[in-house]
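With one protein chain held back, the other chains of the complex are shown just where they sit.
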Amino acid sequence: MKNNSDSKKNNKISFSSDYTKGAHPRILERLTETNFEQNDGYGTDDYCSSAAEKIKNACGCPDADVFFLVGGTQTNQVVLDMLLKPYEGVVAAPTGHVAAHEAGAIEFSGHKVLTLPVNNDVLSAYSSDKDNVSCKYATYSDQIGKITAVDLRAFIKGFYADDNHEHMVFPGAVYISHPTEYGTLYSKTELAEISKICKDFDIPLFIDGARLGYGLMSRRTDVTLKDIAEVSDAFYIGGTKVGALFGEAVVFPKGVPTAHPVPVIKQHGALLAKGWLLGLQFDTLFTDDLYFEISKNAIDKAEALRKGLIEKGYKLYIDSPTNQQFIVMEDEKLKAFAENVRYGFWEKSDENHTVIRLATDWATTDDDIEKLMSLL
Amino acid sequence: MKNNSDSKKNNKISFSSDYTKGAHPRILERLTETNFEQNDGYGTDDYCSSAAEKIKNACGCPDADVFFLVGGTQTNQVVLDMLLKPYEGVVAAPTGHVAAHEAGAIEFSGHKVLTLPVNNDVLSAYSSDKDNVSCKYATYSDQIGKITAVDLRAFIKGFYADDNHEHMVFPGAVYISHPTEYGTLYSKTELAEISKICKDFDIPLFIDGARLGYGLMSRRTDVTLKDIAEVSDAFYIGGTKVGALFGEAVVFPKGVPTAHPVPVIKQHGALLAKGWLLGLQFDTLFTDDLYFEISKNAIDKAEALRKGLIEKGYKLYIDSPTNQQFIVMEDEKLKAFAENVRYGFWEKSDENHTVIRLATDWATTDDDIEKLMSLL
Amino acid sequence: MKNNSDSKKNNKISFSSDYTKGAHPRILERLTETNFEQNDGYGTDDYCSSAAEKIKNACGCPDADVFFLVGGTQTNQVVLDMLLKPYEGVVAAPTGHVAAHEAGAIEFSGHKVLTLPVNNDVLSAYSSDKDNVSCKYATYSDQIGKITAVDLRAFIKGFYADDNHEHMVFPGAVYISHPTEYGTLYSKTELAEISKICKDFDIPLFIDGARLGYGLMSRRTDVTLKDIAEVSDAFYIGGTKVGALFGEAVVFPKGVPTAHPVPVIKQHGALLAKGWLLGLQFDTLFTDDLYFEISKNAIDKAEALRKGLIEKGYKLYIDSPTNQQFIVMEDEKLKAFAENVRYGFWEKSDENHTVIRLATDWATTDDDIEKLMSLL
Partner (left out) sequence: MKNNSDSKKNNKISFSSDYTKGAHPRILERLTETNFEQNDGYGTDDYCSSAAEKIKNACGCPDADVFFLVGGTQTNQVVLDMLLKPYEGVVAAPTGHVAAHEAGAIEFSGHKVLTLPVNNDVLSAYSSDKDNVSCKYATYSDQIGKITAVDLRAFIKGFYADDNHEHMVFPGAVYISHPTEYGTLYSKTELAEISKICKDFDIPLFIDGARLGYGLMSRRTDVTLKDIAEVSDAFYIGGTKVGALFGEAVVFPKGVPTAHPVPVIKQHGALLAKGWLLGLQFDTLFTDDLYFEISKNAIDKAEALRKGLIEKGYKLYIDSPTNQQFIVMEDEKLKAFAENVRYGFWEKSDENHTVIRLATDWATTDDDIEKLMSLL
């Protein structure tokens, strides 16, 4: 997403995204403390082992396999290539990151992204104004960016019912993001329903958790990390957007589905030589619940922001329960706003209005919110 | 598509598809006559040269490059891999063969199929009954299976307008089938409009002509072979479904877009050792207008069939101007019908009705039509 | 391989290769007889079933899975993609077709060809002149083009012994051609040894039988079709070079190693719509031992040729026991020879000499051999 950046950017307050800052200070401290230690390469070091143990413990799945990769698209590509057979594709929402914003990384590794047919009801404009929420794509704004169990079952059943299905791409995995790209969340029941379908058809469920912490710490969720591990066959715990310099922790709760994960990771160019840099960061994040604590900070700040926005009469584009808030702003007003604030441009909602994203993160301060509110 | 085949099948009259018979007898004769000649391999023989000349002449494009491949999916895969850069995908209708029924052959070679968003108007049920036509997908049944210039331009413009487009798959070619998978045809104006957009954005247009002959000989078209060559950057003239044992002639009217087409074809496993078998077949089909003459036969028989169907009160599912006719039949009636006729199952239209396809071809006889009509 | 072809070619006698003619007349007859039958597509027809049964019977492996594909490179690509996991490559001789002459078809599907290190002893010039045989690559000319069990075991053991092997491409299948690209053959013992190593390391053995008939009918072999099925996990029976218009029959003696072979074949663009054309050809070839009978014809003619060559004092480049004969000819003499005969250029052996290939086939006649001998 493009930001309204310019030369004066560092004089501006920024809410443009959640990957604009470095890392939690504790991570930088530990990197500095351990800088001259000598570690084994490629993830075989003690920090990776320790981080994996802590993560397995937090997930309640002692038999899990845990790997550490560098970024989100890379992780989606590697994990799906592990889960899918050559003739299989991954089922996803049309708005899913793997479908829309990875420049064809999944197809690059030979697999089709099977997007669920867009639901007519969802397509129809959502015109009512209850709770100051306006969303042109979703009947209920909390559904936007999500797939539904009904659509998923219909799609997979339809596939197998089709006499031609051996000439089609088999659904070989289901991908969901939690939170979604629109900041929305699945409920525990929704996850259970999707998981049930996956089990019924023996299709693994993969959860993209690039912003998982912000989902788990939402005030409007009943889903825990253990639930995530329970319902899925693979998921990742995002570090890049949640307090790490970089890095994603991939968890296979029931074990990794290949006899040799290392060469698979390597052939994707995804095996970090100094793997301990990843291990050490996740070891830090999963010590004393740091990951959850800093995720909660983003939520607290986002809720304060949301409350303020509603109070000031702004129209929420999506009523997001996580760290990304979306509002519709008049273009004239936006111009002035942009002088002082960096935001994420989302889309034009009509000729004179724009949807913008304001994202909080692990490091957002009360002061940041106050300044922002004073400018709105 | 599955047929209602069973052990008694050879006692039945068959309209199940257009690739159930061998080849035009003239082709078998020439194969027999030339059987002990010795030809150079891999398409470097005289028959391929001769066939290419005749095709270039028929297309009115003397500077074209012509290649002969074995089958349709193979051809789509090879041609698109030649047209697309690694970061590009092909734009197609969701019902296009490359999107739906090639088991991921395009993704296998690393490219995404970018399906145009389904038009709401097209999605809405088509409930009127004019001309005995009923089609649940298309507002106008002659649009089904086609893309529109409006949607195409909106998609490409939308792509470039998106600030994130460098994180998305670039539209690198446009794919249309003519006739479409539903037997429908583009008009000359529609092709010109689509071609104009492709030129505006410097994106090649590729026309899948698996059934091209049946499109060109339709009574309801204003499109000629020269028009096809004029508007497109690549297309193929289907042989498998139009009188050849097998084979598709690929034409690049402005020249092939790679310095070394042979290794590209070879690395797809698509270079036939005895390439002259393809050359000889197309040389035969493009001698004395045989290709057009036998294509016309299929159309004449299809029109007789259509006339009969309407007279007998059948509801056309699509009012197809080519060799594939689609009707809706009551299931009880279908049962009896199936005792004597092999047809193509298309889909269930409701609980008690089924859409079936009845296809004529280059070899269908008046006698076949009469027998079929007597059974309807 | 390039032939010395020119405009006068059809006045010349041709020994340039074994894929220059059409098909055994019985095949053309049956194509003609059955031309207007209507068959189901994609290999689901009765001819494919019948041919598969006959082949399974001939191979002595009732539980085999049999598929029919169009050409050799395509077959190697599809079969190896079925046998290999994504992180695995195929072990082959540097001169193996998959390693040298498929334009990267194996790499196109993501797999490395792991060539066995060239043996020093084999590399050393072979200068003795016993039996009129001269070969610059092989210590013993009957080893050329083959891999040895010793090298294979050393390679695989070396791989697993390497501490770095998780950063290397795993040996996931072994590829041999029988006959090899140089016309040489493995003995039954050699095959058993290679097979043993494959079993020891749980690596499937794939035999490229593009010219299998000519190997089985050699006068200097102890290997039968049942032996081939016994030692291997996959092999193919070449039709293109042995009496068919085109086509290769793939046999998986212990069953195909994927749950869904059809979409895998389809996504390689290798699923022939009119699959029965392949079934009918192999059904014909495996009726009344036609395949073996016509293979024997090529061998008889090749042996007559070899005898004549030795009598006339020609130096055999390789003492080939199959249908490809290789001789070294003085360039001056070759010039005259080329006026009347089409041959295969193999390589320059020194400044004034050239290695040429003279290939017999299923259709070579006594008359052809006599004419050739008179010109030598």
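Going by the order they are written in, the chains are A, B and C; count residues from 1 in each one.
Rule of thumb we're sticking to: a contact is a pair of C-beta atoms (placed from the backbone, for glycine too) under 8 Å apart; a residue touches a chain by one contact, two chains touch by 3 or more.
All figures in this text were calculated on a predicted structure; none of them were measured in a lab.
K.L.:
From the list A:56, A:165, A:211 or A:268, pick the residue that touches the absent chain.
P.N.:
The missing chain is touched by A:268.
K.L.:
Based on the whole complex, identify which of B:63, B:166 or B:351 touches the chain you can't see.
P.N.:
Of all options in B:63, B:166 or B:351, contact with the hidden chain holds for B:166.
K.L.:
Looking at A:217, A:250, A:277 or A:369, which makes contact with the chain not pictured?
P.N.:
The one listed residue touching the chain not shown is A:277.
K.L.:
Based on the whole complex, identify which of A:102, A:166 or A:303 touches the chain you can't see.
P.N.:
In the full complex, the listed residue that touches the missing chain is A:102.
K.L.:
Of A:301, A:315, A:342 or A:357, which residue touches the hidden chain?
P.N.:
A:342
K.L.:
Residue-wise, where is subunit C in contact with the chain that is not depicted?
P.N.:
Counting over the whole complex, subunit C touches the hidden chain at residues 1-2, 86-87, 89, 100-104, 107-108, 110-113, 117-118, 120, 123, 163-164, 166-169, 345.
K.L.:
Of the residues in subunit B, which ones touch the absent chain?
P.N.:
Within subunit B, the residues touching the omitted chain are 42, 81, 85-87, 110, 166-170, 258-260, 262-264, 266-267, 271.
K.L.:
Please give every residue of subunit A in contact with the chain that is not shown.
P.N.:
Missing-chain contacts on subunit A: residues 3, 5, 9-10, 14, 16-17, 19-23, 25, 28, 31-32, 34-41, 70-78, 102-105, 107-109, 240-241, 245-246, 262-264, 266-274, 277, 342, 363.
As a convention for this text, only the chains that are shown with their structure count from here on.
K.L.:
Same or different, please, for the subunit B to subunit C contact, judged on whether over half of the interface numbers appear on both copies.
P.N.:
Over half shared, hence same.
K.L.:
In whole angstrom, how far does the Cα centroid of subunit A sit from the Cα centroid of subunit C?
P.N.:
52
K.L.:
Centroid of subunit A to centroid of subunit B, CA atoms only: how many Å?
P.N.:
Each chain reduced to its C-alpha mean, subunit A and subunit B end up 41 Å apart.
K.L.:
Distance-wise, how many Å sit between the C-alpha centres of subunit B and subunit C, to the nearest whole number?
P.N.:
For subunit B versus subunit C, the centre distance works out to 35 Å.
K.L.:
Hey, what residues on subunit C touch two or more of the other chains?
P.N.:
If we look for residues of subunit C contacting two or more partner chains, we find 262-264, 266-267, 271.
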